[in-house]
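Just dropping this structure here.
Left out: one protein chain. Kept in place: all the others.
The letters A and B name the chains in turn, as written, and every chain counts its residues from 1.
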Amino acid sequence: MNETVLLLAAAIASGTPLVLAGLGLLINEKSGVLNLGAEGMMLVAAVAGFATALGTGSEILALGAGAAAGAVAAAAFGVLVIGLNANQYAAGLALSIFGAGLSAFVGIGYVGKKLEGPAAPLAGSIGHWLGELPLVGPLLFRQHPVVWLSLALTLLVAWLLYRTRAGLVLRAVGESPESAHALGYPVRTIRFAAVVTGGALCGVAGACLSVVYAPMWVEGLVAGRGWIALALTTFATWRPGRVLVGAWLFGGVTLLQFHLQAQGVAIASQLLAMLPYLATIVVLALISRNPAWIRANMPASLGRPFHAG
Amino acid sequence: MPRLQLEGITRHYPGVKANDGIDLTVAAGEIHAVLGENGAGKSTLMKIIHGSVRPDAGTVRWNGEAVQLASPAMAQALGISMVYQHFSLFETLSVAENVWLGLPRGESLASVARRIEAMGASYDLAVDPRRPLHALSVGERQRVEIIRALLGAPKLLILDEPTSVLAPQAIEGLFATLRRLASEGCSILYVSHKLDEIRALCDRCTVLRGGRVTGEVVPARETPGSLSRLMIGTEPPPLTRIAVQPGPVALSVHALSLPDETVHGTALDQVSLALRTGEILGIAGVSGNGQQALLACLSGERVIGPGGDRAAVRLFGNPVGGLGPRERRALGLHFVPEERLGRGAVPALGLDRNTLLTRTEGIGRVGQLKPRAMHALAARLIERFDVRAGGPGSAASSLSGGNLQKFIVGREIDAEPKVLVVAQPTWGVDVGAAAVIRAELLALRARGAAVLVVSEDLDELFLLCDRLQVIARGRLSPARPISETSPAQVGEWMSGLWPGAGNEGAAVATADGTR
Partner (left out) sequence: MRAGFLPRFEPRGQPSLALSIASPVIALLLTALLAAVLFVALGKDPWRGLSVFFIEPLSGWRPASEVLLKATPLVLCALGLSLCYRSNIWNVGAEGQFLLGAIAAGGMALWLGGPQGALGGLAAGDGPLAALAGRPLQLPLVLLAGVAGGAAWAAITALLRDRCNANEILVSLMLVYVAQQLLSYLVFGPWKDPKGFNFPQTPTFDPSTWLPPLMAGTRLHWGFVLALIAVPLFWFALFRSWRGFQLDVSGQAPAAARYAGFSARRALWTALLVSGGMAGLAGAMEVAGPLRQLTPHVSTGYGFTAIIVAFVGRLHPVGILLAGILLSMMLIGGEYAQSRLGLPGALTGVFQGSMLFMLLACDTLVRSRVRWPWARRLAP
């Protein structure tokens, strides 16, 4: 029992970067823009975050630096795709390739450097008491605050999307930019804002990986999580709550390989390392089998450029 | 002081002057028609007034003051609302949310829902604010658009071809609503190319041709002929129909039912028809009543699966329900789709390569392309069907709607099909091109081919067809010879109310004439 709880807690911790990135991409995609550059944004942000943490010792500043780096990368993508009407797929791929190159280039000096691991989130006797609570203690109160941030963000995004006018406008732009434009909404500005927001959240996710989760930098640290986060929005049929649960599941799958290895299961580590990617493929195939399920929730203009009259 | 005054409005697009020095004046409480055929520049002008397109030159005055309409939001703030021909609505949102998005900030959704119901009651525009938009018929959607425009308390309401989606009875209802609005002081700009509607509804009328104003008249004092002369410069050329004795059944559909394929489309319910050689059979109906599914089943774009009744569609007696478009074309069935760019032709490719979509002249024996052969074919089509294009290599997207339609229809007619299925043959096409296309369809019939025309334009169907059927909610009415029916009766049938239509419940549900 106790071990299961600890495993669950670890799954949540490992899934948290995916929650953050997934929510960012969800906002991004709800506006009708598909940003395949998630992996690149996360890589750049991971380096930026790691460098900041190393320089300042502040995790908050590090996550902020990650957000800023992600937002800048996303803004470049936004200028290309929204400003210049470039192909969204190609521009996203360009961002992913560029981000991989830039992060490797900038990060070369940080390989092998060590951060002090994150401190216990809740100090003092109350914190200790909360952490010792059964179930919620390890699942919640002994987690890094970034986990709390991801929970709060999930609620916030769900509330914004489905309970506010701003969310309604965002969904409307994603469904039919032409109609939204005709009604007088600044479609391109809204899309740009959504892209930059998405980039910032992917950035926090990237920094979270290098500063909190790993905590270290190696080339290609993100290891496909950007792409998994993209797949996650589809699995979740663009619903914030499902993004959260899906991300935790994937966090669990990622952990499974370490867990199995620790248990001494005689499967080569490389084969176990395939698990998250294979799981992504399998889930994607299963979810996509029902086109009505996808189509009813997918932003109708996703991936289509919008040409203002 | 006029409410709206345009002076010398000019707007260029690459290669065309869509508006060229247009003057237009609308008084308060006036219903003002803007008449012109397709491509005359009406839509561009309305977009300028609504702020979504900016003019290259000219002044817009609102209540006497010159204004720069930089965006639709700005126009809306002045009190200018527009009901587009293509609705600005969102399928996944509710009626109330759709309306809410069109109103200024600050009002709650619940209050908007209440006002929708109140407005519906007082203007005879009833629609349930809680329903999701995708569950609404085209006519109901138009109501949502109009309600949204009216809730903004507009001083000027622009309607772009509003009757193209309505059955005749619903048109009367719309006119009553518009007259009532005008009597309350709202000015109305009514954009149309339908002469009788303008004569019935409008106080004054500005006529456009080729981007210029050709006249400003009081429509009630004009005849259809005089309006038509202003609009197209001449009277429409008469069509010659020769009597042809219909032959055996060429294409038949028997009790075909199909489930819904898309999320928001209409399926087919026990549809039957029999098309003979030497005749033109028309399918009338308001768009969105199953035409797409029927056409896809006839063309082969939608193949009936092995589990379905593949014999439900027959070509000269042979079941063809399981065959694709190429196989059906090989058997002599050709099809002209409604969408020209992107379906009937590939926009970025030249006309020569576009012949390859349905013709085999340009394909060699080992699967290589023969550029000279397709060039020659395209040149022949350009010549024979009077297509105005730069040459056989011109991209399809560079042609005007009418010329591209002549090319596509020509491409299919030139193949000498035994059966030709045509959707909306002259939709959005200028009068000259429409005349060429209609004459060619009649000539094909005279050569003994069977022609099926699916159109929303009743005038056109009565001009072309030997017999008519009506499609409503995925069901097809019995066929009637043209001589034994009338536009009024067909209009009534467009609501699904034909003898033996059965299912009283359905009839009641559609009695408002919008389905």
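Criterion: a residue touches a chain if its C-beta (ideal position, glycine included) is under 8 Å from a C-beta of that chain, and two chains touch if they have at least 3 such contacts.
In this text the structure is predicted, and so the values were computed from the model without any measurement.
J.: Among the chains you can see, which ones touch the chain that has been omitted?
T.: So, spelled out: the chain left out of view touches A, B.
J.: Looking at A:G99, A:P138 or A:P299, which residue reaches the missing chain?
T.: Considering the complete complex, A:G99 is the one touching the chain left out.
J.: Just one of A:K30, A:R188 or A:R239 touches the chain that is missing; which is it?
T.: A:R188
J.: Going by the contact rule already stated, which one of B:A27, B:A274, B:V346 or B:A373 would touch the omitted chain in the full complex?
T.: B:V346
J.: In the complete complex, which positions of chain A touch the hidden chain?
T.: Against the left-out chain, chain A lists 36, 40, 76, 79-80, 82-87, 89-91, 93-95, 97-102, 104-105, 108, 184, 186, 188-189, 192, 219, 223-224, 227-228, 230-231, 234, 268, 270-271, 273-274, 277-278, 280-281, 284-286, 288-289, 291, 294, 308.
J.: Across the whole complex, list the residues on chain B that are touched by the chain not included here.
T.: The list for chain B reads 14-15, 54, 68, 70-71, 73-74, 299-301, 324-327, 329, 335, 337, 339, 342-349, 353, 356-358, 363-364, 367-369, 371, 395, 398.
Basically, only the chains that are shown with their structure count from here on.
J.: Name, in rising order, each residue of chain B that touches chain A in their complex.
T.: 47, 51-53, 71-74, 76, 82, 84, 86-93, 97, 100-102, 105, 263
J.: Which residues of chain A touch chain B in the complex?
T.: By the definition above, chain A touches chain B via 165, 168-169, 171-172, 175-176, 178-186, 292, 295-296, 300, 309.
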